[in-house]
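The structure under discussion is supplied below as structure tokens; questions concerning it will follow.
Missing here is one protein chain; the remaining ones are kept as they sit in the complex.
Now for chain A:
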Amino acid sequence: MAVTLTPSTAPVTPARPVRDRHHRGVSRWVVLALVTLGALVMLVPFAFMLLNAFKSPGDYSSGGPLSWPTEFYTKGLRTYWTEVNFPLKFWNSAVIAGSVAVLGVAVSLLNAYALGIGRVRGRLWIVGLFLLANMLPQEALIYPLYYVAKQVGLYNTQLSVIIIFTVIQSAFGTYLLASVMGTFPRSLLEAAALDGAGKWTVLWRVVFPNLRPTLAVLLIFFFIWTWNEFLIPLVMLIDNQTQTIPVALASLQGDRLMDAPTTNAGALISLVPAILFFLIFQRTLARGITAGAEK
């Protein structure tokens, strides 16, 4: 225990028998080895992806998936980049996920304000309804949405996907924010009301600033979830101009163009934005989650 580096744990407990410490000294290394092995197994597919993304098709067919590439081959990557028009797909994904994140948070905030702070009648049922809506299988909505989108000219537009996901994500956001706002300090609201602030002012000047960390977390979740969505974009977006990254990659599956190196290169560049967001947002996420927990 004395050698523990975690600052939060208490110092030496004198009562501990010496034999036990020795015992743990060995077993903790066994545990570390086992968990590390598990973590490495988790990373193996990523290693395969990296190894084969920069291998020429000739190399691949002669050496197989495990061989070390004899040259640093980037044509697979470039083929995928230009054939798929990756920058456009990236833009499409970013526009859809970005709009949904912002609009979804806005709608969630308004809903939750009425439910969590306004405490309108029947709020428990309404919140339950929103929660349930978020759990529904998208298959239960997709055909009518697809049919109506075709009728009103929204089929194969990003707007259709943005509207649909704004609602689906805000169903979850409403549930989360309503419970957070349920514990919002009443004294703050009353003080604002005493100053003569109306509901809109209270929302923007009192509630919004206090909830900013939670809203940031929600924004990030909505963005990543929407970025990774598949079924609805697959049904709604049918051509190269509108498709998102996952749909573009999936629709090329089995295509003649997609030999093993190109498949891996495509997967690799589809993965890069996701990892980047994760790294960029991780700090915000950690901050926001703690901020929420301290409430």
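Here, a contact is a pair of C-beta atoms (placed from the backbone, for glycine too) under 8 Å apart; a residue touches a chain by one contact, two chains touch by 3 or more; residues count from 1.
The rule is short, and it goes like this: contacts and distances are computed from a predicted model.
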{"item": "Name of the absent chain as recorded in UniProt (options \"UDP-glucose 4-epimerase\", \"ABC transporter permease protein YurN\", \"C-type cytochrome biogenesis protein CcmF\" or \"Imidazolonepropionase-like amidohydrolase\")", "value": "\"ABC transporter permease protein YurN\""}
{"item": "Positions on chain A contacted by the hidden chain, ascending", "value": "3-6, 8-10, 13, 15-16, 24, 28, 31-32, 35-36, 38-40, 42-43, 45-46, 48-49, 52, 64-66, 107-108, 110-111, 113-115, 117-121, 126, 130-133, 135-145, 147-148, 163-164, 166-168, 170-171, 174, 191-201, 203, 205-206, 224, 227-228, 230-231, 234-235, 245-247, 249-250, 253, 260, 263-264, 266-267, 270-271, 274-275, 278, 289, 293"}
